[in-house]
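Here the complex is missing a single protein chain, while all its other protein chains stay put.
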Amino acid sequence: MNNLQQKAQQLLESGNYGLIVGYEKGTSGKARPVFIRKAEHASKLIFDESCDQNIAVYLYRQEIKHDKKKVIVANHHTLKSIVELAAENQVFDGDFMVLAFAENGDIIELNTFKEIEKHVATLYHGLTEAEAAMMKKIEDMSLEDRWAFWENEFSKCIKCYACRASCPMCYCPTCTVEINQPQWISVPSHTLGNLEWHVMRAMHLAGRCVTCGQCGKACPLELPIQLLTYKVALDSKQFFDSVAGTSICADNALAIYKPEDHENFIR
Amino acid sequence: METQNIYLPYLMQIDKVSEDAPFVKTFRLKFINPEDEANFSFQTGQFGEYSVAGVGESTFCIASSPTRKGYIECTFRKAGRVTTALSDLEEGNTIGFRGPYGNVFPIDEWKGKNLLFIAGGIALPPMRSVIWNCLDLRENFKDITILYGAKSVADLVYKHELREWDERPDVKLVTTVDPGGETHDWTGEVGFVPTILDKMAPKAENTIAIVCGPPIMIKYTFPILEKCGFADEMVYTTLENRMKCGFGKCGRCNVGKTYVCKDGPVFSLKQLKQMPDEY
Amino acid sequence: MERKLLTKDSYRSLITKLIGQNYQVVAPVKKDTMIDFLKISSFDEITEDYIVTVSSAKTVAFPRNEKLFDYEKQNKKLTQQDYDFDSIPQSVLIGVRPCDAFGFHSLSSIFCWDSIDKIYTTRLERTTIIGLSCNKADDYCFCTSAKGSPGSTAGSDILLTKMTDGNYIVEIVTEKGAKLVADFSDLFTADGGADKESLLAKVAANFSVDDVLAKINSKFEDEAFWTEQAMRCIGCGACAYVCPTCACFDIQDESHGGKGHRVRCWDSCGLSLFTLHTSGHNPRENQGQRWRQRLMHKFSYMPDRLNTIGCVGCGRCSRACPVDMNIAEHCMSIIEN
Partner (left out) sequence: METNNTNSFEPKVVAFVCNWCTYAGADLTGTSRIKYATNVKIIRFPCTGRIDFMLLMKAFANGADGIIISGCHPNDCHYTSGNFHARRRWMIFRNLLDFIGMDVNRIVFSWVSAAEGAKWAEVVNESVDQFRQLGPATAYQKLIKNSEFQEVE
């Protein structure tokens, strides 16, 4: 039994905690979310590079939202999302404990939002090299090529909403796509409606996206839709020096303003 | 129109619009194509898909009786996208109608029996079809009693027909409104439908009860019928669930393995009790 | 079953000729990062480097958006333009895995349940399905647990099995298949008697779907069981959209000005608004109930009402699932619990 499993076992045996949300080994070497309620199942827990899924999405799930004896095993994406969810009052201080990991693999217990915020400050915020390269590749294209690129990508979207469902920040009980008076976005999945859907999704994540890339990872058709939310996240940083998932204050880029905000396109 | 396309609606002209209660309207619809009218027939209890081009389709029952030929009627409350669009229409507009779908009230089996209709609120329309059907074949049945309740006096639908039934010597009509919903000149009962039913203490012998109303009314009405001695197979109701197709394909309306669109919408209490609690 | 042989060169000629004769040829194509069924205009676009495609072959008969008819509004008048059945092309669908091919059987049983959906049936009638046996499988495959096999002929009009020399064993399954072979008889040669079985992928049968069928009805009321099963499920529609047998759909109007069309498009029982009434009441209001509907539909309702299983064991839903809801595992847990 490794540290994490031992820790989980202790927590469950202590009776102070009743549920551990973490990762287990899934099909074909993939990791997947798991819900451990019994100490004897603690050995299912894993934590390695394969555990890159953002599982903050489960924290406000109807079935466990009000369970105050829960623990979440958090990778750095999940940690940032928790901070952002805290800023938006979707999760509440003291409702859960976080098990995070130090560089050397040591388990860190984080009990309050302040502690989480402090820990998150030590993490790297920004895109990975590979992600940055993908962004650059698209930004370097001509306008026409960019349009052609996205037109091709959007034409493949089947509107399964896996991107929305897997995003911790997409917690609205009724999404704009589900509003039908008026019907903002077409229900059938044609390119035009798909484009509108993905633009809308990105816009609604402006200043809130923690660049975990979970939307792109979730897409069964592997559309690089995470780049859209990365774009709004990078712009929020560049224009407003706002990085989502760093502060538990509700001050995301589009929720506040400064009179001195500077642009160069308004006549 | 000859078509193999089961999704293609009949074109219907709105012949008459009547406002029955706040936000509730009844349309009388006539077939635009005489061939469609000639080929069309339905039985009481069935439903259809009504559509406004550019907006979509919505499911509700046919509220008129099959004994009244030449038109169909539907009653709806302005609630969602389609019913809002429908209620914006006026006489002379064209809408689409697909149907009839679903099963029927077994009125042939009810010959020689007393009938007790119990309806609440906007659930009178599905019942109205069968009430008129039975009244048009009045000699087939013994006593006919109608208990109808709504939130307030204004919410009672088909007010002129209620008056008509009230005046008929061969129908016993009891109307009731929820406490607080009465007006100063209200002469009917005041109280919830199950309470009034309890007070009426209907005789179960040789009687069929047809119940239709909001879930909460249904929930409290069944035990009272049971108390009065109604057997499960003597009690009928009609269910509704969200539907898109109307013929067992779109996958929405099933309650367990029972498809409301194909096996229903009419169910006896006996059938209902065998269905899982998923409606 | 009649067997023939098709050399790899003849296979190329066959496809090239079909395209030349204006058949719509749909085949697995590598596009960007994925392999999916697409219309091809040359043989070289085809790939055979897949276990299964991402989306299922159902799109040929049940596309994700299907225009049902057109309408035009002018003042109070409404006119409708019926579906143009002549517009459905003669198609040849190639590279279909046996699981996918069998999926059409389940799909047809839904679309032909009393009311015949002529749009679907015409599309399928005008499609000749050339299956391709599986020579490899992965951890997600479980066809052998769901009454299928990597070399099953059921559902295909012709089944090809690739031999080690690159040529194909041809099994002629239906009259439609026989007609296609007859139309191009010069390309097919006599069967060499190769052992098909040895060429097929090995898929272990970890459970029997009959056990799921026998057990699942008794689990309906066990709410805790379904809640636990669906804890991980995040409620997207990926599983249903890639499934070869999922037929649930939505009907929507699309219009520009006074003109438009009614469209049938895919929908999923996993989405929370699927059964929501206008009143706000939702018969399946939590994910456990929705997940139960998905499994019950496949393993109880369809067997009971339509005499067919709603799962062919292709494993697509599990591959597409962002949270690895592996349907085979869930089936096994139904049997075990």
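As written, the chain order gives the labels A, B and C, with residue 1 at the start of each chain.
The rule is simple: contacts are C-beta pairs under 8 Å (C-beta built on N, C-alpha and C of every residue); 3 or more make two chains touch, one makes a residue touch a chain.
Remember, it's a predicted structure, so these values are computed and weren't measured experimentally.
Undergrad: Thinking of the complex as a whole, which visible chains are touched by the chain that is not shown?
TA: Per the touch rule above, the missing chain touches A, C.
Undergrad: Give the residue, chosen from A:Ala102, A:Cys172, A:Met203 or A:Ala250, that touches the chain omitted from the document.
TA: Answering carefully, the residue with contact to the hidden chain is A:Met203.
Undergrad: Which candidate, A:Gln90, A:Thr191 or A:Ser247, sits in contact with the chain we can't see?
TA: In the full complex, the listed residue that touches the missing chain is A:Thr191.
Undergrad: To test your reading of the contact rule: which positions on chain A touch the chain that is missing from view?
TA: Spelled out for chain A, the touching residues are 138-139, 141, 143-151, 155, 176, 184, 186, 188-193, 195-196, 199-200, 202-203, 206-207, 227-228, 231-232, 235-236, 239-240, 253-254, 257-259, 261, 263, 265-267.
Undergrad: Mind listing the chain C residues that contact the chain we can't see here?
TA: 24, 26, 37-39, 59-60, 63-65, 67, 254, 256, 261
Quick note on the criterion: only the chains that are shown with their structure count from here on.
Undergrad: Considering only which chains touch which, how would you classify the arrangement: line, ring, star, complete or other?
TA: complete
Undergrad: By mean C-alpha position, what chain is farthest away from chain B?
TA: Checked the centroid distances; the maximum from chain B is A.
Undergrad: Roughly how far is chain A from chain C, centre to centre by C-alpha average, rounded to an integer in Å?
TA: 32
Undergrad: Please compute the C-alpha centroid of chain B, do the same for chain C, then give the distance between them in whole Å.
TA: 39
Undergrad: Going by the touch rule set out above, which residues of chain C reach two or more other chains?
TA: Expected reply: 250, 252.
Undergrad: Enumerate the contact residues on chain C facing chain A in the complex.
TA: Contacts found on chain C: 31-34, 36, 54-55, 64-65, 138-140, 227-228, 231-232, 234-238, 240-242, 250, 252, 254, 263, 265-266, 268, 271, 273, 286-288, 318-320, 322-324, 326, 329.
Undergrad: Using the touch definition up top, name the residues of chain B that touch chain C in the complex.
TA: Listed in rising order, the residues of chain B that touch chain C are 1, 3-9, 11, 51, 53-57, 79-80, 83, 92-96, 215, 240-242, 244-245, 247-252, 254-257, 259, 262, 276, 278-279.
Undergrad: Which bits of chain A are touching chain B when the two form their complex?
TA: The contact residues of chain A facing chain B are 180-181, 183.
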